[in-house]
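== chain A ==
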Amino acid sequence: MLSLSNVHVSYGPIKAVRDVSIEVKEGEIVALLGPNGAGKTSLISSVVGLAPIASGRIAFNGHEISKEPTEKIVARGLTLTPEGRRVFADLTVGENLRLGAACRRDKAGIAEDLEKYLELFPILRKRYASRARMLSGGEQQMLAIARSLMSRPKMLMLDEPSLGLAPRIVDQIFELLSSLRGQGLTMLIVEQNANEALSLANSAYVVASGALVFSGTASDLKSSGEVMEMYLGLEGQE
Partner candidate 1 sequence: MMSDYALQQAFNALSVGGEYALLALGLAIVFSVMHLVNFAHGDMITVGGYAMFLLILFGVRDPFLVLPFGVLITVLAALLIERVAFKPVRGASPTTGMLTAFGVSIIIQNVALIFGGSRPKAVQTADWLASSLSIGSVQIPVVQVLETVVTLAAIIGLVALMRYTTVGLAMRAAAKDVPVVRLMGVKADRVILSAFAISGFLAGLAGIFILARRGAVDPFMGFAPVLKAFVAAVLGGFGSLPGAVVGGFALGIAEVGLQVLLPPEIAGFRDAFVFLLIGIVLVFRPQGILGERPDFGEKS
Partner candidate 2 sequence: MSNFLQSVRGALILGVVVGIIGVLAILFAEPFYQRIVFIFMVNLIAVIGLQVFMGNADITNYGHISFMGIAAYAVAILATPVAIKKTALATAPFGLGTIELGLPAAILIALAVTVLIAFLVGTMLVRQSGTPASIATLALLVIVHVVIMNWVDLTRGPRAIYGIPVKATLGLATICAILAIVAARLFRDSSWGLQLRAASENIAAASAMGVRIKRLRLVAWVVSAAICGVAGILFALFVGTISPKSFYFDLTFLTLAMLVVGGAYSVSGAVLGSIVVTFGFEIMRYLENGPQIAGLKLPTMFGLTGIFLGAIIVLCMILRPRGLVGDDEIDEIWRRRAKSRERSEISAKASGATQ
């Protein structure tokens, strides 16, 4: 569904991502792991045209998208829930969700989806009319995910959905992602929280200092003690 070949991302002289290739198949969940500053955010932002691609090719459902503007890529059905949530703090929960569907024209479908996600995230229904800034971190993360889903994506990329959240909330978020997997949504998840992400993912990639250092199935990675320890600071399961 999504394939990155030899992607480089640079901010002027700073090379954030070097020669990374990634493959995500339809219906699959892929974890993208790596230490702080590894270039994870740069990489997935570049996929939606929000970070400068120096070279490389990105194909989504067979279309070359590396030169397309963000809004076009989103219209193709690929979206990103950005790092740090970035909900529109001055807009209400409802307005955030409506804006999430800005690229769609099917009024009935939008209303249907809105109902569906308010069902899935009861807290958003409860806080529907409050400004997003009044929500807690976990609630804001749920809003950010729901807002992304409102565009009815074929594939969703999430940048550190568990960032800064209490363990109980993190569990809730991953439960939710797992239920989205149940609905057949393809996902690419960037995480620091390697264990949680790997429990969900089919395959995994690890980047460090901008380069790919591991690619394989999630279980391969779990059993690769060396990678787990060196790059993710975790005990592997030998």
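Behind the choice of candidates: all candidates are chains of the complex that A comes from, given by their letters.
Points to keep in mind about this one:
As a convention for this text, contacts are C-beta pairs under 8 Å (C-beta built on N, C-alpha and C of every residue); 3 or more make two chains touch, one makes a residue touch a chain; residues count from 1.
All of these numbers come straight from a predicted model, not from anything done at the bench.
Candidate 1 is the one, among 1 or 2, that touches chain A in this complex. Note for the complex: chain A touches candidate 1 at residues 48, 50, 69-71, 74-75, 79-80, 82, 86, 88-91, 95, 98-100, 102-104, 147-148, 151.
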